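Only one protein chain is missing; all other protein chains are in place.
Going by the order they are written in, the chains are A and B; count residues from 1 in each one.
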Amino acid sequence: MIDFAAVEAAFAAHAEADPTYSAQLAVHIGAERVVDLATGALQADSLLPVYSSSKGATATVVALLVERGQLDLDAPVASYWPEFGQQGKAAIPVRQLLSHQAGLPGVDGGFTWEELLDHDPLATRLAAQHPFWRPGAGFMYHAVTIGTLADELVRRIDGRPVAQVLREDVTAGRGIDLWIGTPASEDGRVVEALPPTMEELTAGPLPPMGGDPLAGLSLPAGDPLAMFSLVNEEHFRRVGPPAAGMLASARGLAALYAATCHELQGQPRLLSDDTISQMSQIQVAGVELGSGLDARFGVIYMVPCPPRWAFGGVGTFGHDGAGGSLAFHDPNCDVSFGYTVQRLPLPGGMDARAVELARLVREALRAG
Amino acid sequence: MIDFAAVEAAFAAHAEADPTYSAQLAVHIGAERVVDLATGALQADSLLPVYSSSKGATATVVALLVERGQLDLDAPVASYWPEFGQQGKAAIPVRQLLSHQAGLPGVDGGFTWEELLDHDPLATRLAAQHPFWRPGAGFMYHAVTIGTLADELVRRIDGRPVAQVLREDVTAGRGIDLWIGTPASEDGRVVEALPPTMEELTAGPLPPMGGDPLAGLSLPAGDPLAMFSLVNEEHFRRVGPPAAGMLASARGLAALYAATCHELQGQPRLLSDDTISQMSQIQVAGVELGSGLDARFGVIYMVPCPPRWAFGGVGTFGHDGAGGSLAFHDPNCDVSFGYTVQRLPLPGGMDARAVELARLVREALRAG
Partner (left out) sequence: MIDFAAVEAAFAAHAEADPTYSAQLAVHIGAERVVDLATGALQADSLLPVYSSSKGATATVVALLVERGQLDLDAPVASYWPEFGQQGKAAIPVRQLLSHQAGLPGVDGGFTWEELLDHDPLATRLAAQHPFWRPGAGFMYHAVTIGTLADELVRRIDGRPVAQVLREDVTAGRGIDLWIGTPASEDGRVVEALPPTMEELTAGPLPPMGGDPLAGLSLPAGDPLAMFSLVNEEHFRRVGPPAAGMLASARGLAALYAATCHELQGQPRLLSDDTISQMSQIQVAGVELGSGLDARFGVIYMVPCPPRWAFGGVGTFGHDGAGGSLAFHDPNCDVSFGYTVQRLPLPGGMDARAVELARLVREALRAG
């Protein structure tokens, strides 16, 4: 019997240290949920906008097409999506597109939130875009466009958008509580994501931008702080852009990753070991254009890259969100981990408390 | 009506701060020249050796062949220049050769200024050279050889050398005042480029070399300081190696970039948007072999790479010269910029004052 008292104590200590701390933590060992905590304004079944942790669900839908033999990561994107072959992009393989290497973090002249939410306008512009760098010459986090690119690819192959495949083939039958395109029926459980306080925003360290002209490409035009309110709007939640529009509980996040390799509620595991190997394999590693920071990506999934992203051992795959959430599966200890937090911790991205909680989970396993 | 008073004031302030300051500044907005300044020993129509700013003109000649459909950046160099295919170089594509990636910054045993000025001897040796690194495994600024390599490629395709194509197809009909192979008729306007003072050379920070054995490959054998006098010699000026032998005024430099995308003196713009996209696309980014510094290149053109080369927004293309000159086109504000300075500012490369002047030009546009 494994004792997670230290994990629970640390979670409680965070709440004690900060009375506004509102967070959820859920952990599976194998198929079984062994940790299930919530504090502050969040109940264990509250749903929170999780920003880029959405990409982990989108990645899992892509993985499902790989599992089914419908998507070959080495095939040209244009073989599934012919219009994509414009502007010298005919040969770009799927794995390059889905690991932030194809030079499409944005489009000439910028794009709007409306184009993103309508999907088709942005997908059409991305298909017609000349890559900002020679595909493969570098990589930069496609913060928003990777969702549109993956979504269009899934639509062309499966006929359904990512949101629908996720619901019908992944979450519904398995009781996985997360939603890309959250229906009104769930609105009663939704809790608003909170931005950093004004004190934090003016005093705290903002993400380094380094003046790199590429850095400005990846977000929609307009005030970047608008995102903080947008994620809480009903229309945004209903549509759910696959890069950043998911709502989830920690329970849902942990269950999503557990379902990749374990039977849940009588439904078969989603992915074979071979598909997981393909998706979690490091596709790109090094200094990211735009931020100048070290990063590594699998196929859409993030993979650990210390010291910035020290969330697991070899073969771990997952994703974090700007709002502080973190979710992953670590095959070395068969841990599936889900964490949400209501208030975005600066500088944004995975909450340091989540990484510490993940460390304590592993310590408990070693002791247990 | 845009007010460039702040630009003019900053230029004047530099002259006041340093009585030996001799410089030119010319700026186009669209096709029109809106700034035209000169100070010190330089008149607005003086011609100065501009070192590697020459590469911007060479790049434009290469772009012209792309525009005409005569040169395919993805084709093997050897398809145009069969002898180049020796020593495992048969498959190297043009875009790799012309972005400092093909491992040919020099030749075994070094080369001489004479071989460079005679062109054929160095071209022949480069064709027979085994790359110093696996092409594509990295990149290092081919300070001198990239001119010879591009020149031979142009000669094989067009029949004329870069210097002649530049004069006949680019500058003559458009009143663009720069010269690769400066004729005696222009000698009356030539002003000598000045080296750093001895005090500066001994006290000032020299470019970091890091002891990298590759660093020594790219310059001709002998005293590197010889370059400072060589650029002022008549024979050097008459021949004009396409990597570093151009003479130009700031007017000429700005007009060259304006002509890429605007009609000048009734002559059609040189390049389509598509060709500009191809040439200015980031071909390589990261840590340069030899210097250990961060750099990015398009096809011959330099592209912005902060903090070292923070001269423009996304899509900007240009080049600087060791002597301090800087010239570029920034499509975001339709600015074409030319700057020369007589005395090389250490550590060499674009004068920090030029970058500041470019910033003030953009501020004037935003305010205007």
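In this section, a contact is a pair of C-beta atoms (placed from the backbone, for glycine too) under 8 Å apart; a residue touches a chain by one contact, two chains touch by 3 or more.
None of the values given here were measured: they were computed from a predicted structure.
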Of the candidates B:Gly216, B:Pro306 or B:Gly348, the residue in contact with the absent chain is B:Gly216
Give the residue, chosen from A:Ala10, A:Ala31, A:Ile157 or A:Ile282, that touches the chain omitted from the document.
A:Ile282
Checked against the full complex, the residue among B:Ala10, B:Ile157, B:Leu201 or B:Val287 that touches the missing chain is B:Val287
Hey, which chain A residues sit against the chain that's not shown?
95, 274, 277-278, 281-287, 304, 306-307, 310, 312-316
Residues in chain B touching the chain absent from view:
87-88, 103, 108, 130-134, 137-138, 210-214, 216-217, 286-287, 289
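Operating definition for what follows: only the chains that are shown with their structure count from here on.
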For the sequence-identical pair chain A and chain B, determine the rotation angle of the Cα superposition and round it to the nearest 5 degrees.
120
So what's the Cα centroid distance for chain A and chain B, whole Å?
43
